[in-house]
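For this view, one protein chain was removed and the others were kept in their places.
Showing chain A:
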Amino acid sequence: MKGKGNYIGELEELILLLVGILRDEAYAVSVLKEMKEQTGRELNISAIHAVLNRLEDKGWLYSDMGGATEERGGRRKRYYHLTAAGKAMLDEVKHQRDQLYKQLPTDFAYSFFA
């Protein structure tokens, strides 16, 4: 799926980062909880599924099934892992940000008439 190509959205970037942070424990619910802890944002599970699917389609994540637990009624989870392309994307985004950030005027301040 090509779609929007290599463009990455803000939420996508955030979730990609979280999946990277969680390493082998990244699945939809853990991403949701981690996001709430780290950023205070509480998303709906459906939104997280949608983003994870999209990221997988774009090739930045890969997934496998496993890890059934009692509270899931014995159902397996879909674990997500960062791919090399995903890591590269995160690097590129960070690089871009930094480049742009550096160009901010140092004496930046809000001015009504500016």
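Just so it is clear, a residue touches a chain if its C-beta (ideal position, glycine included) is under 8 Å from a C-beta of that chain, and two chains touch if they have at least 3 such contacts; residues count from 1.
Just so it is clear, contacts and distances are computed from a predicted model.
Q: Can you tell which of "Quaternary amine transport ATP-binding protein", "Thiol:disulfide interchange protein DsbB", "2-hydroxyglutaryl-CoA dehydratase" or "ABC transporter permease" UniProt lists for the chain that's not drawn?
A: Looking only at the record, the undisplayed chain corresponds to "ABC transporter permease".
Q: Which of A:41, A:76 or A:94 sits in contact with the chain that's absent?
A: Here the residue in touch with the unshown chain is A:76.
Q: Which residue numbers on chain A touch the omitted chain?
A: Contact residues on chain A toward the absent chain are 27-29, 32-33, 44-47, 49-50, 53, 65, 68-73, 75-78.
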